[in-house]
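In this view, the complex is presented without one of its protein chains, the others remaining in place.
Chain nomenclature is as follows: A, B and C, assigned in order of appearance, with residue numbering initiated at 1 for each chain independently.
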Amino acid sequence: MPLSPDQQSEIDEARAKPRETLRCVAPGLEAALYTAHPVLDHGFVRVIDYMGDDSAICQAARVSYGRGTKSVSNDEGLIRYLMRHWHSTPFEMCEIKLHVKLPIFVARQWIRHRTANVNEYSARYSILDREFYIPAPEHLAAQSDINRQGRGTTLEGETAARVLEILKADSARAYDNYLTMISDEGQQGLARELARMNLPANIYTQWYWKTDLHNLFHFLRLRADAHAQYEIRAYADVIGQIVAQWVPIAWRAFSDYRLGGAQLSAPELAVLRRMLKGESVSEEGSGLSAREWREFHALFD
Amino acid sequence: MPLSPDQQSEIDEARAKPRETLRCVAPGLEAALYTAHPVLDHGFVRVIDYMGDDSAICQAARVSYGRGTKSVSNDEGLIRYLMRHWHSTPFEMCEIKLHVKLPIFVARQWIRHRTANVNEYSARYSILDREFYIPAPEHLAAQSDINRQGRGTTLEGETAARVLEILKADSARAYDNYLTMISDEGQQGLARELARMNLPANIYTQWYWKTDLHNLFHFLRLRADAHAQYEIRAYADVIGQIVAQWVPIAWRAFSDYRLGGAQLSAPELAVLRRMLKGESVSEEGSGLSAREWREFHALFD
Amino acid sequence: MPLSPDQQSEIDEARAKPRETLRCVAPGLEAALYTAHPVLDHGFVRVIDYMGDDSAICQAARVSYGRGTKSVSNDEGLIRYLMRHWHSTPFEMCEIKLHVKLPIFVARQWIRHRTANVNEYSARYSILDREFYIPAPEHLAAQSDINRQGRGTTLEGETAARVLEILKADSARAYDNYLTMISDEGQQGLARELARMNLPANIYTQWYWKTDLHNLFHFLRLRADAHAQYEIRAYADVIGQIVAQWVPIAWRAFSDYRLGGAQLSAPELAVLRRMLKGESVSEEGSGLSAREWREFHALFD
Partner (left out) sequence: MPLSPDQQSEIDEARAKPRETLRCVAPGLEAALYTAHPVLDHGFVRVIDYMGDDSAICQAARVSYGRGTKSVSNDEGLIRYLMRHWHSTPFEMCEIKLHVKLPIFVARQWIRHRTANVNEYSARYSILDREFYIPAPEHLAAQSDINRQGRGTTLEGETAARVLEILKADSARAYDNYLTMISDEGQQGLARELARMNLPANIYTQWYWKTDLHNLFHFLRLRADAHAQYEIRAYADVIGQIVAQWVPIAWRAFSDYRLGGAQLSAPELAVLRRMLKGESVSEEGSGLSAREWREFHALFD
């Protein structure tokens, strides 16, 4: 369980005090504000605060287009139009702040999304908890034979057992030694900022992470994608469900145009036009490289 | 008066509907949410939404420092420490969204602050209103003799009258001709995206502008400064009063450390150390250039 | 002609002094470095400096993928792969610095691209030149009947003549009055920072603008697009030709995947799959809105 009783009672307390506001309110987020959505074995995502909802996107767009947007009959049509034509600034008018607990190797991928605000737990100041990510058996995958950055089949039997044993034993030993080095019983304790270097990348850290909806969609497009590493995808999937509660119309537009959509190149469009006229196009005659041809067919077969 | 009766009744309506939220609430902002704070002759600043307050800054800092922050006795001490040591990320955890009406030449300075989200009224789509900034007599200043970018004494008498007459007449003529060109009575109307090029830089535009507290402080440090042009400073001053209502502790720290503070160079510190020991330091012996010496003395005399 | 004899001789001088460097060199850019590419009636784009070329993109990608990129046979295949899969960071390793002269209403659109470095000529300090954009007759377009932000047919005859007359006369008068106000002959001159507000949005300004290739591609995707206003598209087109000289492989990939490509939504992909199987899909049965259906057909008919 990712939360201690103390943390849970803090959450209960925070949820017990509704206050009055004149701001716009997103009921879907209020329902679970502060609550921990579990991810992986010890991780979580919690919504701490938010600004705006679907109507805030439309409000900002209507400032831009002035009386021009009166002709768009409803919010859903307007939001889909904005999404389709990459008009990203109205989506930036919504903001969300999450509290996330995650393994360091996931944090290292995550932090590459630069347009966000972050406060991470500092192991220079404080002592990390003894919590390590150990993959569930069904996620213990072999290196893919065909994709250098992908996973293949699931490891089984003795191989799987050996890997789990290594991950657990090395984590435990590294953490014991971390405590040994910083201990000041009978010795001077090593500086925390140095001792932490002994800890492996599957130890959990936590941070506050705040971003706007446009950049969050960009994060989700890359990290909820099938090519993303499973462990960060697990977070992206949970955040996706949160976004669906927060801005349901924008989420549907994003799902249709980005998550479920595809970018086609000019040569691919040319091939499609020929095929739609009934022509049978071969790889040789397509103008596409072998790899492009393969990816093109994966989309339509 | 910057607002039409329609706009005022929209604001009244928005303020009439308090809702429940579990988020943190800043009473100082709720009291004036949506209300227009007048700036210049036709401009305003309105707070449309916000996220966080002083406690949100501390909460984020305490995630970073973990148990380490328990030793800081109170929020005010912590926030002043963060400000003094340029620990800027906790201030990024607060966000504010403003609706601003402002002359285009002010908007052009303002937009240079890149870390913000903006939706501006588009004169490609819509027709701009007939509203121009005409300086009040006391702000009609001559070019400074000593500062190439500054203002000198106030213009008076015939000179002032002539300038005001020019500004008013040229604005009026430009706007009349703008309407003439886009009119489709008895002619094809010129495209709006072209016709707008006839309008001068003192016409009012408006936008939604959203930023975090750290970047807002940076904006205020540069734009509430005595060297900033009066017209943008007028907006910065109003926003400063809003921030003081929103995050009073952070505002005091910012006032002490940034607005009222000063950055001293190594040679200036060396001079100060000598003076504090009772030495009488001359410009020649100071190691400062004439300009540096002048600015140094302006600080302490 | 956009350049004065003085400026031209400065350029000739800068081009007369080749120096030795160990950095990578892009011959296509060196050939025209500092030279002014004319845009509109008085504008230009000049390349002042650059960093990197096609090989720098691959070099950065190969740091990421390590030995993993050995399997990609050549630079072109690698760059196309990066473009296809939105791996944008290697493109950020190339940088370009341009000197641009442009009308203020174009500058106002341009500056919305935030991830760039800018130094603009300041009319607080200095006096603007008497140069205004007056559209060529073939670009003097009526407001579109069907697209609120677009242009329709070209204005002709008396209507066109009247518009040109207005634009020229108002520009000239505004500029004369600008000079009158700042003049200190027989009066105190108005501060420049105030006087500039009388100048219309078609006056020319200039700036140094520096950005990386990824963000430049983003700029070009939006501003070289048919929906962009003609006047900024004229700049984007010239910059596109510069990029083609600088990084020819990346430019081809960008042309295929972005400029000439299209983003299809999940419902559009579903329709395409049905059509490719020989099914005849009607608007009613497509699941697309009327607007989506129209845009979908525009792509394939």
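Here is the rule we go by: contacts are C-beta pairs under 8 Å (C-beta built on N, C-alpha and C of every residue); 3 or more make two chains touch, one makes a residue touch a chain.
Please read all numbers here as calculations on a predicted model, not as lab measurements.
K.L.:
Sort through A:17, A:112 or A:277 and give me the one touching the missing partner chain.
P.N.:
Selected residue, touching the omitted chain: A:112.
K.L.:
Just one of C:93, C:167 or C:247 touches the chain that is missing; which is it?
P.N.:
Per the contact definition at the top, the residue touching the missing chain is C:93.
K.L.:
Among the options C:61, C:107 or C:222, which residue touches the chain absent from this view?
P.N.:
C:61
K.L.:
Decide which residue listed in A:141, A:244 or A:299 touches the omitted chain of the complex.
P.N.:
Here the residue in touch with the unshown chain is A:141.
K.L.:
Since one chain isn't shown, list which residues of subunit C touch it in the complete complex.
P.N.:
With respect to the unshown chain, the touching residues of subunit C are 14-15, 17-25, 30, 33-34, 48-52, 56, 59-61, 63-68, 89-90, 92-93, 95, 97, 99, 117-122, 125-127, 206-208, 210, 212.
K.L.:
Mind pulling the subunit B residues that touch the left-out chain?
P.N.:
65, 68, 71, 77, 80-81, 84-86, 89, 112, 148-149, 222, 227, 255-257, 259-269, 272-273, 275-276, 289, 291-292, 295, 299-300
K.L.:
In the complete complex, which positions of subunit A touch the hidden chain?
P.N.:
Answer for subunit A: residues 103-105, 108, 111-112, 114-115, 118, 122, 124-125, 133, 135, 140-144, 148-153, 155, 159, 162-163, 166-167, 170, 173-174, 177, 180-182, 184, 187-194, 196-202, 229 touch the chain left out.
By definition in this document, only the chains that are shown with their structure count from here on.
K.L.:
Please compute the angle of the rotation superposing subunit A on subunit B (C-alpha atoms), rounded to a multiple of 5 degrees.
P.N.:
180
K.L.:
Any idea how many Å lie between the Cα centroids of subunit A and subunit C?
P.N.:
About 33 Å separates the centre of subunit A from that of subunit C.
K.L.:
By residue number and range, which residues of subunit B touch two or more other chains?
P.N.:
118, 122, 125
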